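I'd like to ask you about the structure that follows.
And now, chain A:
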Amino acid sequence: MKDFFAMGGYAAFLWPAYAVTFAVVAWNIVAARRAHQEALLEARRRLSTDADGDAS
Partner candidate 1 sequence: MSAWAGVLWRDLRLAFRRPGQVVHPLAFFAVVALLFTLGYTPELGKLRQIAPGVLWVGALLASQLSLDGLFREDAEDGTLEQMVLSGQPVAALVLGKTAAHWVITGLPLTLMAPVVGFALGVPVAAMPGILCALALGTVSLSLIGAMGASLTLGVRRGGVLLSLLTLPLAVPVLIFGARATELAIAGEGLTGVLYLLGSLAVLALTLAPLAAAAAVRIGLE
Partner candidate 2 sequence: MDWTWFHRLASPPHIYRVAGTLTPWFAWPAGLLIVSALYAGLFLAPPDYQQGEGFRMIYVHAPSAWLSVMIYGVMATAAAVGLIWRMKVAHAAAASCAAIGASFTFVSLVTGMLWGKPMWGTYWVWDPRLTAQLVLLFLYLGYMALRSGIDDLGRADRASAVLAIIGVVNLPIIRYSVEWWNSIHQAPSVMKMERPSMPFDMLAPLLMMLLGFTLMFAAVMLVRVRAEVLRRERGASWVKEVVS
């Protein structure tokens, strides 16, 4: 197991590279989902204010 993490001396380069890559993958997924949620919220807010406007 220790050997695996040492990666034949390349650990200092290999693991940061994997970390950066998957951090960006995660960011892409989170950012896309958040953009969708925000768009949904925004649309809902607009609709509710429109409805209020109609009622008054």
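General remarks:
The rule we apply is simple: a contact is a pair of C-beta atoms (placed from the backbone, for glycine too) under 8 Å apart; a residue touches a chain by one contact, two chains touch by 3 or more; residues count from 1.
Per the selection procedure, all candidates are chains of the complex that A comes from, given by their letters.
All figures in this text were calculated on a predicted structure; none of them were measured in a lab.
Comparing candidates 1 or 2 against chain A, the one that touches it in this complex is 2.
Remark: chain A residues 4, 7-10, 13-14, 16-18, 20-22, 24-25, 27-29, 31-33, 35-36, 38-40, 42-44, 46-47 touch candidate 2 in the complex.
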